[in-house]
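In what follows, a structure is listed as C-alpha cells, so that the remarks can point back to it.
Here the complex is missing one protein chain, while the rest keep their positions.
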Amino acid sequence: MVSAIFIIAAGLGAGFLIGLLREDQKGAAFTVALAALGFMAWVSVSWFVALASGTAAPQDIITAGTQPPFAINLRMGLAEAGLLSVITLTGLLSLVYMAPALRALGRRALAVLVILVMALSGLVLTRDIFNLFVFFELVVIATGGLVLLSDDKRAVAAGFKYLVVSQIVGILLLIGIIFVYHANGSLNIDDIAAQPMGFTGAGLALFLLLIALVVELKPFPANGWALDIYEAAHPGVSALVSAASATAALYAADKLFAAAGPDWLPLATVLGLVSFLGANLLGLAQRNDRRLLGYSSIGQIGLVLVVVGQRDILGDAYLYVAGGILFTHAVAKAGLYWISGLVPGRDLADWAVLRTNPVLLFAFAGFIAMLLGLPPFAGFYAKWDLAHALAGADRLPVLGLVLLGALIEAGYLFRWFGFALKRPNPVAFPGFSTTGFAVVLAALAGGWGLGFVWGAGSVHGNLLLAAPLLFALAFLVLEPLPAWAKNLLAIAGLLGWVGFRAPGYDPLHLVFALVMLAGGAVILLASFAVKGERFGFYPSAMVMYAGLALLIDAQTSFQFFAAWELLTIGSYFLILRGKESEPHALSYILFSLGGAFAILAGFALASGGLQPFALDNLAAIAEAGLPLAPWVFLLLAIGFLTKTASVGFHIWLPGAHAEAETDVSPMVSGILLKAGLFGLWLLLMHMGRQSLFGVDLTYLLVWIGALSAFIGAVLAIFQEDAKRLLAYSSISQMGYALFGLALMNHLGWLLALMFVINHYVYKSMLFLAIGGVKERTHTKLMYKMGGLITIMPFTFVSVLVGIIAMSGVPPLSGFGGRWVFYNAIMSSEMRLPVVLIFMSGPIAFLYLFRLIHTIFLGQLKDEHRKLKEASGWLLAPQMIFVAFLIGFAILPGMVLQRVDAYIGGHFGSTALAWSGRSITSEFGYWNPVAIMIVIGVIFVIVLALLVAMNRNAQKVKQFNIVFSAERPFKPQTTHFAWNFFAPYRKALGFLEAPHVTRFWGGITDSLHASADFTRRIYTGNGQTYAAQVIVFVVAVYLVVLGGVS
Amino acid sequence: MSFEWVQIAYAALTVFIVINYGLIMTAVVQKIGARVGGRYGIPVWQNYIDLVKNIALRSKISHGVMFYLGPVFRLTGGIGLLLFVPTIYGSVMHQNFAFAGDLILALYFVFFGTLGMALGAGESGHPHAAIGVSRGLAQVTAAELPLALAVFAISLQYQTLSITEIVAAQQGGLFNWTLFTNPIATLAAMFALVGTMMRAPFDVVVAPQEIPIGPPTEYHSAYLALMQTNRVLFPVAKTVIYMNLFFGGASNWGEFAVKVFAIYMVSVLVGVVHPRFRVEQSIRFFLKWGLPVGILAILVV
Amino acid sequence: MTLALLATSGFAAAMLIAALVAVVTRNTAVAVLSAGLVSLFASVLFLFLAAPDVAMTEAAIGSGLTTFLFFFVLGRIRREGSDEH
Amino acid sequence: MHLVAMAAGFALILMGLFAALTHRNILRMIVGFTLANTGVHVVLVSVGYMPGRAAPILDDAVPVAEAAARIIDPVPQALVLTAIVIGLGITALMLAYAYRLFRARGSLDIADYTELKW
Partner (left out) sequence: MNTRFSIRHAAVLGLLALLGLAFWTLLAGYTPDAELNRTAAYYAENTARETGAQNIVTAIIVTYRGLDTLGEVTVLFLTAAIVALVLGQSKAPRGGTGSGFLPSGELLTTGTRMLLPIILLFGAYVALNGHLTPGGGFQGGAILASGMLLMLLADPARRFGHRLIARVESVSGLAYVAIGVLGVALAGGFLDNRILPLGEFGAILSAGAIPLIYALVGLKVGAEFSSMLESLEETEDS
C-alpha cells in the first residue's frame, strides 16, 4: 500500500510543478493536475478497498520521525479511506468537468484545484488540531480562488463574504486551539480524547473549537455566505464545495466531537437538527437551482451532524450510518451541481431541458432518490439504521424531527423533478457537453455503486440483488426496445414470478399476489395499445411491481419497508407521466413519503432498535402489552392509511388517479391502493385491537373507514370529470374495505378481501373503459360527451357490468360483498358508523349512474359522430374482467372458501357454511347460482314478452323526441348532464367544502410563508453575515455554557 | 329449502294474483282519492283497459338497445323482488324463490329495476327523462336510509336476516308484531315508505306538470304496458316486505289483501294532505327526521 | 519584574490606543498606518514575552508587508477611482 | 504580565471585530480583521509565557541539560509564526478581492454587494 502521506506530497508537488510551467503550457499543466489527482484517487480507493475487505490494517503515519503528540501524525483508517476516495474522486471529476473554465483561467487555477483537494485530504487525515487549522485555511483560500472560475459577476462578492466569515472562524479556532493546548499539554486529537474536559475553563476552549468547526459546516441560520457561494460559483466548484469540502469539514468536526466526548454530542444533535430543518424549510422558497442545492447541502450536512450526535448510541453502526448518508449526499449533490452546469437557465423550471436527454433525466431522478435516502441507495440503509438506533435509545423527538425535515426536503426536490418533467422547455437547446455528461454519469454510477456496497454490508441483504428489482432495473437497459416487446416481457415476468412464488403463499398472500401481480399483468394487456418506445414507462411500472412483489414476500420489517418505498417511487414516476399530473404526483409522493416515514418510525419503535425484526414479532409486542404497542399501531396505521387514501389523507388521490395515463390509472387505483390494505391487514392480524388513552384504535379505524366511504361517495357525485369521479369512488371503496378490516371479525375481513378482489376488477375495468373513451373524445368532462353507446358498445357493456357490480345490485359479484357486509356488521358491536356506510351505498349508485348516463346515454355530440370504438387492446382486459365478474358472481366460493378457512384459523371461528352452491351464515343465506338463474329466467321471459309485442321496433334517428314542443337538433341543449345531481348539491353541498384540502394547504402555505419570511435574514450583506455568525456562536455559547461557567 | 320444478308454477300463480290485486287496488285508491276530492273517479277496471290498450298498440320505434331493454329490466326487477320474498307465511306455494337469498337480496334487488329503467330512459335522449332520473335517484338515497337502518335494527332484534324467520318471530298475536315490539324501527321504515312510493309530497320525480311524467317520458305502447304492469306490481312487492318485516306478515291471501292495502294507504293519506317537496327539501326532510329516528332505532335495539 | 510589567502594560496600552485610532479614524490611510503601528507594538510585546522569533515575524510581516499591501491596493483604488470620476 | 498581554490581546480582537462589523468600507473591514488577528497572536503568545523563564533557544545562557526548567513553552510561538503567515495570506487575498470588487462596481461599500441573497 502506498502511504497516505503521498496523497499530500503528490498534491503539493503537482501544485508547485504546475507553478513551474509556462503560462502557455496549459496542456502539460492539465496533464500534471490530472495525473496528481488520479494518483491521489488511486491511493485512496486502493486503501478503501483494502481496509474494507480486511486485507490491510489501519495505518498511523508519523512525520519527522517522532511519535505523536510531539510531531504531527496522520491516520488512514476505513473512514478516512472512504472519505478520501469521495474527495479525491470528486476532485478528479471536477477537474475533468471544469477543464474548459480552468484552462481559460490559466495554470494557476489548476494548481489551486489540486491544492484544494490536497488540503481536504489533509483535513481528513490529520490528527493534530493545529494542523487541522492550517489545512482549513488552505481550503478557505483555495475555495476563495476557485470561486473566480465562475462567469457570474456576483461570485467575487460571494468569495469576499466567504473570506470575511472565514476570518471569524479562524480567530475562534486559534483561540480554541491554544486554550485546549494549554489545558491539555497536547495538540493531538487522541490526547484530547484521553482527557475528557468538563464544561468550565478548558471546556469553553473546546467549545470555541467545536463551534468554529460547526460554523464551517454552514449551519442554519449562520450560513448566508455559503449559500451565496453555492449560487454564484462555477457549478463544478459548488460540486466540490458541497461534496468534498463539506464532507471533509464534517469529518473534521466529527473527529473533534469524538475527542470531546459524549457530553458534547447533544450540541451536535441540536445544531444539526436546527440546520437540517431550517435549511430544508428555506429551500421551499427557492427558485434558483444552485441556491436550492445549497440549502439542500446545508440540510444534509446538518443531518449528518445529527448522526454525529448519535455516535454514543450507534456504536459499531456509526460509520455505516454516517457514511451512508454522507457519501450518498456527496455523490448526489456533486452530480446535481454538475447537471446544473449543463442546464443553461437558473430557474428550477429551466431544468425542463433535461427532457432532451433521458439519461440525464434518469440521473436527476437517481440523485434525488439518493438525497432522500430512498432504496436501493446507501442512504436508505443508513436512515433505516439511524431510525432504529434513535428509537432504541428513546430519542424519539430527534427521530420525528429528522423525518419531518426529510419530508420537507422531499417536497422541494420532487417539486423540482416535476418541473423538469412537466414544464415547457423554454429554449431551443444546443446539446450537452460530452465531458460534463460523462462526469454526471460517473457520479450516477458512483451512487449506484455505493448503494450496492451498502447493501452488501447490510444485515438485511442487498436490495440490488433482489430478483424483482433487478428485473425492473433491466428495463432501463431495454429502453430502446419497442413498447410491445417490453410489454410482453413485463407480462411474462409478472406471471412468471407469481407462478414461481405462488405455491409457497398462504391463501391471504396468494389473493394479494394474484390481484397485484397477475392482475397487473392483465392490466398490462391494455398497454399493448401504445405504440413507440414509451420511454420511462416500463422501468417505473416494473419498479412498482417489484415493490409489490417484494412487499408480499417480506418477512422482516426491513424488507417490508424497502418494498414499500420501492413501490412508492415506481408509482410516483408512473403517475407523473400523466399530462397534467405534476401537482398531483407531488402531493402523492409527499403523502406517501409522510406515510412511509410514519411506517419507518412505527417499525423502529416496535423493534426497539433490535434488528432484524420479523413482521410476526408485531404480535409479540401486542401480546406483551407494552405501552408502546398502541403507538406502533398508530404510526403504522397512519402510514397505511395514506396509501389507501383514507379521509384526511385522501386529497392526493383524485388528481393522481385522474390525471394518470389510461393504463396507469387502473394500476395505481386497482392495484396500488391494495398495498395499503395489505399493510393494514398484516397490522391488524398481528397486533389486533390496541387502545390509546382508552380509545380502541380499531374503533377509530372503523370510523375513518365509514367516513371515507361516505365522503368519497358524496364527493364523487359532484365531479364533472369522469376519471376524478372514479378516483373519489376509490376513496369510498377503500373506506369500505378499511371498515371491514377494522370490524375485527371474520366476516369483516372476508368483506375486506372481497373488496380487494372486486375493487381491483371493477375499478380497473372502469378506468380502462373511461380511459378508452377519453382517448377517443380527448376530454374527461362527462357533460361534453353523451350518446356514445352506439359508437362504443363494448366499452358501454364493461361500464354497465362494472357499475352493476360496484353498486352491489344482484346478481353480479358486488352483491356478495354487500351480503357479507350485513352479516359482518350484525356480529359487530359498532352501530353508528354503519349509518354512514348505509348512506354511501345508494350515493354510490348515484355517481355510477351518472357515469354511464352522461357518457353513453343521452344525446351524441356532433363532434363525436365519427369516433370509433376504443382500441382492442384496451377492451381485451375489460372483457376478461367482465367474464371474471360474472364468474365470481356465480362461484364466489372458488376464491373465498379457502380464504374463509384461513381467516377462520385466525379467529378460531367458522362464520360461513359452504354447502353446494349455497352459502349460509349465522344470520342469513345466499345462493348466488339460484339468484342468477331466477333473474335470468324472469328477464328472458319478460324480454320474450316484449319482443312478441314489439318485434318490429326499429331504431329511430337521434332527436326523434319532442321537447318543449320542439324537435331539438342540437345535442347540447338536450343533454342533461352538467351538475347532474343539482338537488344533492343544494342539500348536501356543504360536505363538498374542502376542509381537508384547506387544512393541508394551510400547512404548506404557512411553511412556505415562514420560509419566505425567514430567508430574508440572508440580506446579502457580508457584514451582516459575519454578525450572524457571531450571534450564532454567542447564542449557542450562552445556551450551552451560560449556566455553567 | 331447495328447488323443485313445481315452484315455478307456484311462483307464476303468485305473480298472477299480485298483478291482479295491484291493478284493482291502485284503481280503488285512485277512486277513493277522486271521491275525497268530490269527483267521480275512474272505474275500478280502468287499469285493465289501459293495460290491454297499451299491449294492443304496436310501436315501431326504439331509441336503442338500452331503451328497449329498460322496461324489461324494470319488470324483471318488480317480479324478482316479489319472488325473492315469501308472500304468504306458512304457505309452501307462496314461499316463491326466497331460498335464493335473504332480506339483503331483496333490499338490493330494488335497485335492479331502477337501474334498468334509468338506463333505458337515458338512452331516449329526452332531457325530461334525465331530469326525472336525477331527481329520483337523489331523493331515493335519502329516503332509503331510514329503511336500511330500520332493517338493520330488526335484524339485530331478531338476530336473523331471513324474512321467513322474522315473520315467524312475529306470530302469536298482534303485540308480537314489530310495529309494537319495535315501534321506532317501524316509524323509521314508514318514512322510507312514503318517500319511495312516488306519491305526494315526494312525487317531484315524475312531476306531471313540469317534466310530463319524468323518466318514462318517451315510453309508449308495449313498453308502457310492461311499465304499467310493474307500476302495480312493484308497490305491492315492496309493501309485502314492509308487511313481513313490521306487520306480522300474512298467513293467507285475505290477510294479505287487507294488510297491503292498509300499509299502502299510509302513503296515500300522507300524500293527500301535503304539498309537493322539491328534491333538496325532501333530502333535508329525510335527513332531519327520518335519519335520527333510524339511528335511534339501531341504538335502542 | 515590575519594570517589565510596567513596560508590558505600557506597550499594551499603546497598542490599544493605536488600535482605537485605527477603529475610529475617518481616514483609511490613517487606519492602515495605525494598524501597522499596532503590529509594531505587538512585536515589542512579544519580545517582552520572550518570543523573539514571533517578534521578528510580526515586525517584518505584520507591520511591514501587510501595510505595504494595503497601500498598494489603496493607491490603485484611489487612482482608478479618481480616473473614473 | 501575561495576563496584561492576554487581556490586551482579547481587547484587540474585540476592537478589530467591532471595526469589521461596523465599517461599511471594505478596506476598513479588512483593517479590522488584521487588528483582530494581531490580537489573536498576542493571546497565543501570552498563553505560552511562563514568568521568569527565557526564550526557547538553547544557547550559552540556557544549556541543554537545564532547558526544561529554564525555557518557556516553545509550542505557542511556533503556532503563532504559522498563524501570522497564514493571516497575511488571507489579508492579501481579501485585498485583492476588494480591489476586484472596486473595479467591478466602483464602490467599496459592502452594502452595495448584495445581489446574492435570500
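Order of writing sets the chain letters: A, B, C and D. Residues in each chain are counted from 1.
Simple rule for what comes next: a contact is a pair of C-beta atoms (placed from the backbone, for glycine too) under 8 Å apart; a residue touches a chain by one contact, two chains touch by 3 or more.
Given the structure is predicted, the values throughout are model-derived calculations rather than measurements.
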For this session: Report, in label order, the displayed chains that the undisplayed chain touches.
Result: A, C, D
Exercise. Pick from A:Gly185, A:Pro262, A:Gly449 or A:Gly887: which residue touches the chain that isn't shown?
Worked result: A:Gly185
For this session: With the missing chain put back, which residues of chain C would touch it? List them for me.
Result: 24, 26, 52-53, 55-57, 60-61, 64-65, 68-69, 71-76, 78-80, 83
Seminar exercise, completed: Logged for chain A, residues touching the omitted partner chain are 3, 5-6, 8-9, 12-13, 15-20, 22-23, 61-66, 69-72, 105-106, 108-109, 111-112, 115, 119, 122, 126, 128, 130-131, 134-135, 137-138, 141-142, 144-145, 148, 156, 175, 179, 182, 184-187, 200-201, 204-205, 208, 1027, 1030-1031, 1033-1034, 1037-1038, 1041, 1045
For this session: Could I get the residues of chain D that touch the absent chain, sorted low to high?
Result: 2-3, 6-7, 10, 13-14, 17-18, 21-25, 28, 47, 49-51, 55-59, 64, 67-68, 71, 73-75, 77-79, 81-82, 84-86, 88-90, 92-93, 95-97, 99-100, 103-104
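Basically, only the chains that are shown with their structure count from here on.
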Seminar exercise, completed: Set C-D beside A-B; more C-beta pairs touch across A-B
Exercise. How many Å are there between the centre of chain A and the centre of chain C, using C-alpha atoms for each centre?
Worked result: 58
Exercise. Which chain A residues sit where two or more other chains touch them?
Worked result: none
For this session: Provide the full list of chain pairs in touch.
Result: A-B, A-D, C-D
Exercise. Any idea which chain D residues touch chain C in the complex?
Worked result: 1-2, 4-5, 7-8, 11-12, 15-16, 18-19, 25, 27-28, 30-32, 34-35, 38, 41-42, 45-46, 48-49, 53-57, 72, 77, 80-81, 84-85, 87-88, 91-92, 95-96, 98-99, 102-103, 106, 108
Exercise. Of all residues in chain C, which touch chain D in the complex?
Worked result: 4-5, 8-9, 12-13, 15-16, 19-20, 22-23, 28, 31-32, 35, 38-39, 42, 45-46, 48-54, 57-58, 61-62, 65-66, 69-70, 72-74, 76-77, 80-81, 84
For this session: Write out the stretch or stretches of chain D touching chain A in their complex.
Result: 13, 17, 20-21, 24, 26, 29, 33, 36-37, 40, 43-44, 47, 75-76, 79, 82-83, 86-87, 89-90, 93-94, 97-98, 100-101, 104, 110-111, 113-118
